[in-house]
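One protein chain omitted, others in place.
We just call them A, B and C in the order they show up, numbering each chain from 1.
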Amino acid sequence: MSSQLWAKNLPLDEQIHAFTVGEDFMTDLQLLPFDAEASAAHARMLGECGLLPESEAKAMVAALRQLRAEAERGEVSITREQEDAHTLLEQVLTARLGDAGRRIQLARSRNDQVQTALRLLMRARLLDLGEALAKCTSVFVEWARQCSGAPLPGYTHMRRAMPSSWGMWSVAFAEGFIEELEQLPALWLRLDRSPLGAAAGFGSPVPIRRERTAELLGFSHVQRSPVDVMNSRGRHEQAIAGWIVSAAGTLEKAIWDLLIWSTDEVRFVRLPDAFTTGSSLMPQKRNPDVLELARARCRELRGFAGSLSHLAGGLPSSYHRDHQLLKAPFFEMLGKAEQLFQIVARLIPALEINEEACAAACSSEIHAAREACRLAADGVPFRDAYTRVAQQLQEGSFAATNETGVAIDLGLEEVGAELAKSEAWIGDRRSFLTTTTERLFDWK
Amino acid sequence: MSSQLWAKNLPLDEQIHAFTVGEDFMTDLQLLPFDAEASAAHARMLGECGLLPESEAKAMVAALRQLRAEAERGEVSITREQEDAHTLLEQVLTARLGDAGRRIQLARSRNDQVQTALRLLMRARLLDLGEALAKCTSVFVEWARQCSGAPLPGYTHMRRAMPSSWGMWSVAFAEGFIEELEQLPALWLRLDRSPLGAAAGFGSPVPIRRERTAELLGFSHVQRSPVDVMNSRGRHEQAIAGWIVSAAGTLEKAIWDLLIWSTDEVRFVRLPDAFTTGSSLMPQKRNPDVLELARARCRELRGFAGSLSHLAGGLPSSYHRDHQLLKAPFFEMLGKAEQLFQIVARLIPALEINEEACAAACSSEIHAAREACRLAADGVPFRDAYTRVAQQLQEGSFAATNETGVAIDLGLEEVGAELAKSEAWIGDRRSFLTTTTERLFDWK
Amino acid sequence: MSSQLWAKNLPLDEQIHAFTVGEDFMTDLQLLPFDAEASAAHARMLGECGLLPESEAKAMVAALRQLRAEAERGEVSITREQEDAHTLLEQVLTARLGDAGRRIQLARSRNDQVQTALRLLMRARLLDLGEALAKCTSVFVEWARQCSGAPLPGYTHMRRAMPSSWGMWSVAFAEGFIEELEQLPALWLRLDRSPLGAAAGFGSPVPIRRERTAELLGFSHVQRSPVDVMNSRGRHEQAIAGWIVSAAGTLEKAIWDLLIWSTDEVRFVRLPDAFTTGSSLMPQKRNPDVLELARARCRELRGFAGSLSHLAGGLPSSYHRDHQLLKAPFFEMLGKAEQLFQIVARLIPALEINEEACAAACSSEIHAAREACRLAADGVPFRDAYTRVAQQLQEGSFAATNETGVAIDLGLEEVGAELAKSEAWIGDRRSFLTTTTERLFDWK
Partner (left out) sequence: MSSQLWAKNLPLDEQIHAFTVGEDFMTDLQLLPFDAEASAAHARMLGECGLLPESEAKAMVAALRQLRAEAERGEVSITREQEDAHTLLEQVLTARLGDAGRRIQLARSRNDQVQTALRLLMRARLLDLGEALAKCTSVFVEWARQCSGAPLPGYTHMRRAMPSSWGMWSVAFAEGFIEELEQLPALWLRLDRSPLGAAAGFGSPVPIRRERTAELLGFSHVQRSPVDVMNSRGRHEQAIAGWIVSAAGTLEKAIWDLLIWSTDEVRFVRLPDAFTTGSSLMPQKRNPDVLELARARCRELRGFAGSLSHLAGGLPSSYHRDHQLLKAPFFEMLGKAEQLFQIVARLIPALEINEEACAAACSSEIHAAREACRLAADGVPFRDAYTRVAQQLQEGSFAATNETGVAIDLGLEEVGAELAKSEAWIGDRRSFLTTTTERLFDWK
């Protein structure tokens, strides 16, 4: 129990301890590599400024490099007694470097320490999410290419409306996702400010060099106001959550479509066996469990965003312990969103279109709008043309003159180019982060 | 992989499997004892009806009794391959009883199986929550008794308003909680219908006796409509969530009060050391972390309720796999709410009131309303009396004639009696459940 | 501008005024009749206690009776300058009774005044909602009676599962709604406490008789703790919102079913023309707009509940002006929920079932579970029976031996009796309120 940094020899009842620690000792496994990285930048800056002896600082950086590697290989665990990543990190440093290890806390507070680790985590996880969504996008583009000619009734109000195609359907989602991918640089902009050095939210009493740690960690800017560093807790989580929810909101529509179109009644598409399960009671059933779980996942993600909205709000400025509870739903949301994109990326190419059923469903009335437009183009006021066709339909005398449907250029080349641009941005940021980390630890 | 009941020799990719299983293999540890109980009632009914040989049914009931005991002692774990409690249960029966064990699935479906286990769990957990809140209530009542005379300014708009007391403050929360405790029978009424026998949501093709399983499980009624059995998935979760959020909403106010009243500026109350922590940077700090986490917990609980609202809605009638995702946030919410009530019940008696600071804050202007009312009672129109006192206050000539404050009977006896009634109800239900379970398994 | 009761000759900028008043001057039209009633009880008690001359109090009660009648006939409007119902009420009394009218504020505060008016409104609106849902329920019961024999495939996972019927479908919703109707007394219990006399939340300095106003307003109890009176602001709104959301959650499933079953592909049911609209572009379309709006309404109601959850939480105890913002979403929600129940009650009887399509969809495989159960009842372990039938289905050799489906007693008599009980409760409460109001105003 004496292991808590802040313990002042007070008896802390176990129940309260468990309540206080909460899920930190589990969530913080994800945070640890980033905390090690941030701590290394801090130690190196302290050494470079002469606030720590250079040799000590170098030993710290080396020890943190090792800890980071161990954490990434999953070799570290945090006990409930250790409480969180930050305590563990200090304990490891002290165990490996003796008293010198304890100097890592000089000129920083838990508050900027956790904000920095979170910021680094967000930056990295944003790229993971972007990558997963880009992969998902490319799958929809490829599917559109393959099925560009396969007919499909276009539905509005879940009623047959106009001619469409599987290509037109598939590329729509790709375009929706590209809108999200194009938002990544703006999210990056939010994250591209270093919180390190804000200390407890009012600056460090020691003359540290915030620009240097920012540079070592690959941030373009220092987040100047230490109060805003604290105020931004929850703000960035919500920004990323909003992005996830938006992408998942588009995806949800595709999933709903497939769930309806794979029913016994519609049969436009067959879900691959690997994505369905049987029933425990009914031998004939093939249930679309994976798609249903993916659909529910989209709602679940909205729930997480709502939780973050509740948790982040309603407080005065600066740090409050309330912020701790943001971590669990945020981390869970990140993982579940990425998994969702990955599963859907695997599902789409495995779909089997039933072209016959699709073609049969493209019944003549879906050409009624075109016929009304044709008449209107010939000078009949559109409302009159509309009434005339409506009457023909009612009398059964309507015959579409040309059933080839709307030939819409799917614009697959443009879509591909836009996707490539986002993929390049992600790749560039990824290698920037890798290089930055290497340089940070490469201190000789 | 062959362990999945519904597997039809299809290759199921691990990624999809992990996605499908989700957190079931963890959440279902809580569900297992209730599944064992429900299964025992099913087996016994099958035996009693002659749908299973009586000896086989008795062996099943005995095996399930054992499994239930093991699960309650925490001796069972579910592997990700086993997926959930229901598969594990069938595997255990088969391992222990051979082929006979597999007959447990006769005339029921996973759908009514899970609904029944959940219903039993909800019934039991509702009593746990009720007990925790009743304990919390009794603590506030006792605190009111102890502090009935300790003065406190009454605040509105966070501004001093009228004379109050710690007793008046404390009993208010007790009364708010009693309102919640009095709702427990209505929640019980929702839960007091047996889903067992609804099968997949359209009834069992086999002539089972639903009234008998209902009786064996302690339900007053059968939930007649099998479709409604499926439709009620998520409905009851939300009803309980609403109750939790309501109680936590009242509690949150007490926590906010204490957080403000324990600041350096107000000092009406000192938080016990065990409920505070230090700062990693600032030696002088005693931070009210436990209260802050309790406050955040109240918001977190609202977030869970919001998640359930997203997850439960937006679907056609009957069962969909989407429902699976309800379990994790619901179970998490149940545990976190109970922990919250327990922590607060321990906090209140440990508070140290600073009577001097409280008395000093009861400055004369908080008697202004009484003075205006006194004048009004003498026949001055209230608005004129109000203006007169306002002017005295502005001129500094206001002197309250009698500072003893509003003597409000706290009604502690009535509160105590109401609480006792709810406690008795909880106790009665608790022993009813215990007796019911004993009788169920006591089949000779 | 001098009309604001609380104005102290301060220049109040119009922008701030508009911000402060918000939507009160519109929402409060609904509150006004209840405020008049509560004020009459207050005035009468003051008169009976000798705190006001009896003749003055009687004149007040008479004036309030008139104002209430005018408000109910929609003859009153509140200007933005008047701000809200409470200011208007005092102005009307003063205009009609001179200085005597101003004494209505003796021994009460805006805080208990608004809480009392809201409590009365909630009690009345709860009965309105109950009535609308009971009507909706009776429509589903009647529909079940009419269609008890009409076959329908039972779906799980939106896939054909087992035999069902329109009767089984319809009665499920009736049962779900009855569960809600049976909760009304518990909601009434929450509301059945009089807030009047709590004053600003710390009791009235004048020796008023709270039991008397409670009795005059038809409350069984006084809400003893004045602090809890303030704390319950938002709590009751959320309790009613939770009830609405639960009922709407069940209803949403029926609407989703009908939207899918009325598609071009399924055609189990035809929506009446009055409930569909055309397209502006496509002459062939009959869009199910009313059902779509009803479906969206269910989500909208969840949104309102979420807003109340945000608005009610996050504050210390007692009154804060924040509470004002609860009114608009709460009142809007009440009206929109009632309208929803009314629209659906009109829709159901107008549905036209396509029995042919329904029967055709009851294809033989939906009897597979029954066949497996039959084999199991003959002693084959259920899992083996299941596998055997599954194989027959795959080979195409499966033939259901008896296609009459599961004959489930819909229990319409029990359902009818339960509904009647709830209807009787609503009727009884309704006439109790009417009598109470008559007696209150009948003071000679």
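By definition in this document, a contact is a pair of C-beta atoms (placed from the backbone, for glycine too) under 8 Å apart; a residue touches a chain by one contact, two chains touch by 3 or more.
Quantities reported herein were computed from a predicted structural model and do not represent experimental measurements.
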Of C:I343, C:A357 or C:L412, the residue in touch with the unshown chain: C:I343
Residue in contact with the excluded chain [from B:N287, B:Q339, B:N354 or B:T436]: B:N287
Contacting the left-out chain in the complete assembly, out of C:A132, C:L216, C:M282 or C:I426: C:M282
Contacting the left-out chain in the complete assembly, out of A:P33, A:G201 or A:P283: A:G201
Residues in chain A touching the chain absent from view: 5, 8, 51, 99-100, 102-103, 105-107, 111, 154-158, 161-164, 168-169, 171-173, 175-176, 179, 182-183, 185-186, 189-190, 199-206, 223-228, 230-232, 234-235, 238-239, 242, 245-246, 249-250, 252-254, 256-257, 260, 298-299, 302, 305-306, 309, 312-321, 369-370, 373-374, 376-377, 381-384, 390, 406, 408, 410-411, 414-415
Residues from chain C at the interface with the omitted partner, ascending: 4-8, 10-13, 15-16, 19-20, 22, 86, 105, 108-111, 199-200, 273-275, 277-282, 287-290, 292-297, 299-300, 302-304, 306-311, 313-314, 320-325, 329, 339, 342-343, 346
Contact footprint on chain B, counting only the chain that is left out: 156-162, 259-260, 263-266, 278-279, 281-289, 292, 306, 309-310, 313-314, 361, 365-366, 368-369, 372, 386-387, 389-390, 393, 398
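Here is the rule we go by: only the chains that are shown with their structure count from here on.
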Chains most often in contact, by C-beta pairs: B-C
Chain whose average C-alpha position is farthest from chain B's own: A
Length of the line joining the C-alpha centres of chain A and chain B, rounded to whole Å: 32
Inter-chain centre distance, chain B versus chain C - centres from mean C-alpha coordinates, in Å: 24
Sites on chain A at which at least two other chains make contact: 278-279, 281-282, 287-289, 292, 306, 309-310, 313-314
